[in-house]
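Note that this complex is displayed minus one protein chain, with the remaining chains in position.
Chain lettering (A, B and C) follows the sequence in which the chains are written, and residue indices restart at 1 in each chain.
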Amino acid sequence: MPPERFDRIDWEEHAGSSGFSASINTVAFVLTALSVLALAGYDRLFAAERETVFGALARDVGVGPRFESLGIGADPGALEYLFVITLLLFVWYLLAPLYQNPRMTRYYWDRFTRNRPAVVSLGWLFVVFAGGLLGPLLLSAPQQDVLAGHQPPVYLSIDASNVARCLGETVGGRCHGTWRYPLGTTQAGEGVFRNVVYGMTISMQIAFITTTIVAAIGITFGTVSAYAGGWVDEALMRFVDIVLSFPTLLFFLLILYIYGAGLGMFILVFSLFAWGGTARYVRSKALSIAEEEYVDAARISGASTYRVVRRHVVPNTASSIITQLTLLVPGFLLAEAQLAFLGLGDSGINSWGQLISAGRSDLAFAPWIVLAPGIVLFLTILAFNFLGDALLDALNPKTEAERGR
Amino acid sequence: MRRRSKIGYGAGTRVDRRQWLSMLGAVGAAGLAGCSGDDGGSPETPDNGGGVRGLDGIEERPTVSGTYDTVTSASFTTLNPLYNTESGAGTAIGRALDQGYTFDADDEYVPLLYDMSTDDGEVWVFDVREGLTFSDPYGAVDAESFVYQIEELHQSDWALTANATDWTGVNVERTGKRQFQAELPEPQLLWPESFDPLEYPIPKGVLEPYVDDENVEGLRQDEELLELRFSGNLGAFVLDEWDRGAGTTYTRNDEYYIQDADNWSDLFSNAPYFEGASISVVEEQASRLGALETGEADSASVPPERFEEFDNDPDVSMLQIPQPFNRILSVNMRDNGWNAGPGNLFRYVAFRQAIATAIGTDDLIEGVYRGLAEPHHTWQPAWSRWYPGDDEVPFFGTGDRYGAGPARELATTAFDRSAFDYGFDGDRMVTPEGDQVTLDVYHSAGQETAQLIAEYAAQELDDNLGIELDVQAIDGVRFNNEFWTATPEGGTDTVAGESVRWDAPTPNNPGPRSVTSNEEWDMSLVFGLNTYPRNPLTNAAFFDGANARYNPVGYYPEFDAGGLFERARTAATEEELAAAFADVFVELAREQPYVMLAFGDSLTGYNPDLRGPIEDFANGWNAPGWHFAE
Amino acid sequence: MGLARYVVLRVVWAAVVSLVIVTATFVLMAAAPNPAIQEAATQAALEGGDPQQAVERERELRGLDEPLHVRYLDFLTSIYTLEWGWSDHRSQPVTEALVEGLYYTAQYSIPWTVLTVLIGPLVGVYSAANMYSWRDHAATAFAFFGYAIPNFFFGIVLLLLFGVWLDWIPVVYRTDVAVFSLENARQLALPVFVLVTGSIGAVMRVSRNESAEFRDATFMKTAKAKGVSPFRAYAYHVMRPTLVPLSTTLVSQLLAIFLGSSLLVEVVFGIPGLGRLTFEALVAQDTNLVLGATFVFTFVAVIGNLLEDIAFSVLDPRISYDDR
Partner (left out) sequence: MTDEPLLRVEDLTTTFETDAGRLVAVDGIDFSVEAGETVCLVGESGSGKTVATESITRLIKEPPGHIEGTVRFEGRDLADCAEPELREIRGADVAHVFQNPQDALNHCYTVGWQIAEAIRIHEDVGRSEARARAIELLGRVGIATPGARIDDYPHQFSGGEKQRVMIAMALSTNPDLLVADEPTTALDVTVQAQILRLLDELKTEYGMGVLFITHDLGVVSEIADRIVVLYAGKVMERGSAADVFERPSHPYTRQLLGCLPGIGPPSAGGIPGTLPDPTDPPEGCRFAPRCEHAVEACFEGGQPEAVERSPGHRVSCIHYHDGYDESVLGEPPTRLGLADPKAEEDTRTGGDADDG
C-alpha cells in the first residue's frame, strides 16, 4: 500500500473523532467522586438524625466494631463531603498528571527546589494538610472543662491566681503545665494543641473548596469571554467589573445578620465574589495563547473550539492559574480569621480565628492561647505566598531566559 | 409619715427593669461588660453611697482636682432621657442630669429632685425641691416639668417612651407650684423601690411642639434632648460633647444644686470634686484593662479570671459588689419547646428539678466565676432582706442533691407522670422511639461567659442525665424577636385545675402554652432576669399566675402564686410582708420556673487614689462627693 | 479627544455599577425583617395597646406600606440627593455619622496609603534589581511578614507591648486631641504601622515581578550605553513602566484592604472610624446607616476602579483611549 500522501487523506473520516475521549484521570475522578456522593446520599437517607454515617453503615452491613475502632466517629456534614470531592479533584488533576510524566515533574521540581524558602513552605503546608486530614481521625474534638481553664503549656507556668484549679504542680505561687495539654488550655479548658490541629482542617477546607469554586467560575468566564469575543466578551467583562467592585465583606455581614451564616455560607459568599480577578487573568492568558501559532494549527486541522480550549488553552493557562489561586488562598484564610475575631464567625467550629478571638482578652497573662494559632496562621499564609511566588518563577519561561544569560 | 424601707437599688439606672441581656445585643455592640460587671448587675453610677471606704471618714471639704474617666464596652444608642433603655447610656445621662431620688447604703430613700411621701401607700405626694433650674430659656423646674411629660407622653399611645409602662392606671394631678400627687390603682408600700416613679425633669417648652402634632420621630431626634442642653444646675457635670463612636466628655457644673441642698452634709457643698469627666467607648476588653492598669481609666469592670491578679496590683483597688441580676437556664414549656420527642417534659416540676440537680453549681461558680459569684437557689440573692434563709429553701445542684443518681431519680418520676414512656437506655436518656434525647441551648454570640456556661451545662447534662445538648450562638436581637417574644393572642387554659384567661396578653406572655414564638427552641441562656431585692413585689410580673405580664417560657405555677402575692400586697407590717415573701420564694425554689444557676458579682477596678466607691450594692449613691486623695 | 470621551464613558459606567450595587443592597435590606417595626409592636403591646395598629402606624410612618417600586424610586431619589435618613442606633443623621466616621478613618488611612504607595514599589524594584540574591529574599520576607501576620493579631500584641507594658503610646484612643498634634501622631503610630506592613506585601510582589521584566529590556542597555547611572536607570526607566501594571493592582489591593483590615484595626485600637461604624450598624441592624455605609464603600470602590483605568491609560502612552 503506497504511503499515504498528503492530498489523498480522507479528512472527513478524521474530522469525526470528536468523541469524548476522557483521559484516565477524568475516569478515575468520576468513579471516586460518585462513591463519595453515594456515601453522602446514604447518610442523608438512612443514618438517623444524630447517628454518624459510618456507624449507620456498620450497623446495616453488620461490620460493627471494626469501624468504631477506626475512630471515624466524626459525623461528616455537607462541607466535609464537598471537601473530600475537592481533594479528589486535587489528586486526580494535579498530583496524577505530575506522577504520569515524571520527566516534566523532575524538571519543574529541580527548578523549584532552587528557591529554598519555597521548599520549606511546601514542607509546612504538607504538615498542615496532613494535620488537617488525619487530625479529626486521630484526635477527638477538643473537650470543654471549665475547671481546667487557662492551664499553661507543658514547660511554662502561670500565676496561680489566674487559674481555677492547677492540673500540674504549683511551685512558688506559679502553676506549671502538663503533657496532657502540651500547648495549654483556653479559658473554657479546651486544649490549644487540639484546637490548632482541628483548625488545620478548617483552613484546608477553606483553601481547597474556595479555590475550586473560584477556579471553576473564573476559568469558564475567562475562556468563554476570550473565545466568544465581540459583545459577549464585552458583557462578561463588564459583569466582572461589577463583581470586582462589590464590597464582599459588607455583603457577607448583611447576609450573616439576616439569615445567619456558618462556615459553608462564608465559603460560598467569599468565593462567589472572588473569581473576578481570576476571570480577568485567565482571559488575558487565553487571548495571548489564542494568538499562538499552534492554536491556529490545531484549528486548521479541524479541532472544535471546545477541543482547542480543552486541549490547548486551559492546560497552558493552568500553570499560571494555579499560581494565581495559591495567592488567593491567604486572602480567604485571613478573611475567616478576621470574621471570627469580630465574633461573627461560625462559633461552632474550631478555626484558628475563633481561637485567637477566644484568647485575645487573656493575652496579658495567658499569651499562648493567642500566640499558638496566630503563629500557625502566619506561617501558613507566608507559606502560601512563598509557594505562589516560587511557582510564578518556576513556571514563567521568561525568568528562565533572564537568569541563564 | 415617711415611709421606711431597707432595700434599695442603684438609682439613676434606667435598665430595662425586667430583663437584661447577657449581651447588649438588643441595643449595642458585641460584649456587655458596659460599666457593670461582666454579667450585668449594678453598674457603678455616681449618684450617692456611703459606708466602708466611702466618705464618712472625711471631715474637711475635698479640693476639686483631676478628671473622672471611665471606660465602657458598648457605644450609646441615644442620650435622649425619654427613650433611653441602656444602662451604659443611663450612666452617661446620669453624669449631667439627676433623677427624682435614690437610696443610700442603708437603703434609706434619699430625695434628689423631689421628695415622696404617702400615708396609705395608695396616694403618693411629690414635693419638688426648690432652686432647681433648667438652662435658659426653660426657667425653673416645677411640678409641670414632671406632670406634663407623664400625662402627655408616658400615658399617651403615640409617644412610646421608655417609662410608658410605669404609669399605666396611675392618676396624676398637680396640687401646687412644686407639688403633685399620684393615685395608684392598688396600694404599694414599696412603690419608690420599684423605680416606677423615678423620672428625669424635662422642660415643657421642649416637648410642646411635638405633643401638639404627635410627632414621635421628631421627639426621638430632638437636639436639645439628645445633647442634654437643658440640664441647667441639675447635674454634677455639663455634657460637652457626645462623639458617637468614642464616648462622652463633660466639664464640672459649678452651680450643681446639691451644693446647697439641706439634706446633704456640707461635705457636698462644693460638689462635684473633679474638673471634668469622660466615658470612653473601648470595645477591646484587653484595652479597657490596660487603661485601668496605666491609670488612663479611673474605673473599669474586670473579668473573674483576673480579679485576684488586679487585687494584688498596687495601681488598682478592686471591689466585688453583689448584684441581683441572675444567670438562669430558661426551659421552653410552650408547645414549640421540647423538640426531642413527643410531649414536653419541661412542664413537669420533677423534670425541671432533675435538670437543676444535674448541673453542679459549685463547679460552675469555681470554674467559670473563679468563686466570685453567689449561689442562686431561689428568686432572691442570699443577702436580700427577704431571703427566707438557707434552712427553708430546697437546694438543687449541690451537696446530696447533685449528681447522676438523684437527677435520674427525679427524671424517672417525671417520666411516670408524662403520658409518653421516655426512659434510660444505659446512661443515655431515650425517647419512646429509642433515640437519644437531643435538645438545643442558645446563648448570645460574642459573649465569652455565656458560651462557657452553655458548654458547661451541655457537658453536665450529658454526663448526669444522658441528654445531648447542642450549643448554638445567636444574636440577642434575633433571639428576642424570633424566639423569646411572640405576637400576643390571648385565650384561656386550665392551670392547676382552674380556668385562666389571658385578657391582657403581652409579647412576653402572648397567651397560653399553645401560643408560641416564630422559631422553636428548647433551652436558653440569653436572658437573665432581675430579682428585685429592694421590692420583691415587682416579681409578681413574673410569677403571680400563668397570665402574669412576663412569662415567655409558659410557666404554669402549681402553687397558689396569686394568693401569696395578694397577701404580700395587702401586708400592713413588714413582718407580714417578709412572711408572705418567704413562702413565695420557697415555692419558687421548689418549682424552678427557670433553672436557677448563680448571681455573678460585679467586679470593678478603681484608681486607688479615688475615695468614695464602696463594696455595697448601693455603690455610687454619693458620687457627687467622690474625689482624689491629695 | 480620545481621553475626554473615554473618561465620560467610564464615569457613566461607574454610575451604572453603583446603581446595580445600591439596588442589590436595597433588595437585601427590604427582604430583611425591619427591627424598628418589631420594636413598635413590642412597645405598643407592653402598654396594652393594640400591636397590630402600632405596626400599621410604624409602617405608614416609614412609608413601608407603599408598593415596592414606589419605595424603590424614592429610595433612589433620596440616595442621590444625599438624604440618607436617620441612624437609630447612633441617634444622628446618617450623613453626619458617616462624615464623623470618615474624619477618623482618614486620619490613619491617608498616611497608610501614602506610605504603602511609596515603600511598596521601592522595595519591589530593589528586590528585582538584586533578583535571586539574598537581598531579594530578605526584601520578600520583610514584605510578606507584614502581609502574612494577621493585622488584628499583630495589633493586640503590639498594643499590649507598647501600650500597657512600655506605656509609650496611650491605650485609649482620645478624640479630643488636635489632628496634627504629637499626641494624635503617638496614638496613630501603631495602627498605621500595622496597616502599612500589612499592605506592602501585595504591592511589593506585583512591582517586583513587573519590574523584573523591564530589568533586562533593551532600553536598559541603551540607557547604560548613554552613560545613565544604575540608580537613575531604575528610578526612571524601570519605575515608570512598572507603575503601569502596578496602578491596576494598587487601587484594587488598597480597596480590598481598606474595608477589611481598617475595620479590624479600628476595633483593636478603638478608633471610631468608618469601619467600626459600619460593623456596629450591622450588629444593631440600623438599616439606614448600613445602606449609607454601603453606598460610601461602593462609591469608593467604583471611583477607585475608574481612577485605576484612567491612570492605566495616562501612564502607558501605547494604550490609545478608544480601544480600551
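The criterion applied here is as follows: a residue touches a chain if its C-beta (ideal position, glycine included) is under 8 Å from a C-beta of that chain, and two chains touch if they have at least 3 such contacts.
Worth saying up front: this structure is predicted, and the values here are computed from it rather than measured.
**Q** With the full complex in mind, choose from C:Leu3, C:Leu68, C:Leu82 or C:Ala217 the residue touching the hidden chain.
**A** The missing chain is touched by C:Ala217.
**Q** Using the touch definition from the top, which of C:Val244, C:Ile271, C:Val290 or C:Leu306 touches the missing chain?
**A** Of the candidates C:Val244, C:Ile271, C:Val290 or C:Leu306, C:Val244 is in touch with the missing chain.
**Q** Out of C:Val7, C:Ala30, C:Leu102 or C:Val228, which is the one that touches the chain we can't see?
**A** The one listed residue touching the chain not shown is C:Val228.
**Q** When the complex is taken as a whole, what residues of chain C touch the one chain not shown?
**A** On the chain C side, contact with the omitted chain comes from 217-219, 221-229, 236-237, 240-241, 244, 315-318.
The definition used in the following text is that only the chains that are shown with their structure count from here on.
**Q** What whole-number Å value describes the gap between the mean CA coordinates of chain A and chain B?
**A** For chain A versus chain B, the centre distance works out to 48 Å.
**Q** When the centre of a chain is set as the mean of its C-alpha atoms, what distance in Å lies between chain B and chain C?
**A** That gives a centre separation of 41 Å.
**Q** When the centre of a chain is set as the mean of its C-alpha atoms, what distance in Å lies between chain A and chain C?
**A** 27
**Q** Counting only residues that touch at least 2 other chains, which ones in chain A make the list?
**A** 257, 342, 360, 363-364
**Q** Chain C: which residues touch two or more other chains?
**A** Those would be 33, 156, 160, 164, 267, 279, 283, 285.
**Q** Which residues, counting only chain C, touch chain A once they are in their complex?
**A** Touching chain A: residues 13, 17, 20-21, 24-25, 28-29, 31-33, 131-132, 137, 140-141, 144-145, 147-150, 152-153, 156-157, 160, 164, 201, 205, 209, 212-213, 215-216, 252, 256, 259-261, 263-264, 267, 278-279, 282-283, 285, 290, 293-294, 297-298, 301-302, 304-305 of chain C.
**Q** Quick check on the complex: what are the chain B residues that touch chain A?
**A** Where chain B meets chain A, its residues are 30-31, 284-286, 289-290, 303, 305-306, 308-309, 312, 363-364, 366-368, 370, 435-436, 438, 445-446, 448, 451-452, 455-456, 459, 468, 471-475, 478.
**Q** Quick check on the complex: what are the chain B residues that touch chain C?
**A** Touch list, chain B to chain C: 25, 27-30, 71, 75, 77-80, 157-158, 160, 164-165, 168, 216-217, 220-221, 226, 241, 243-246, 249, 280-284, 286-287, 289-291, 293-294, 296-297, 475, 477, 481, 485, 487-488, 504-507.
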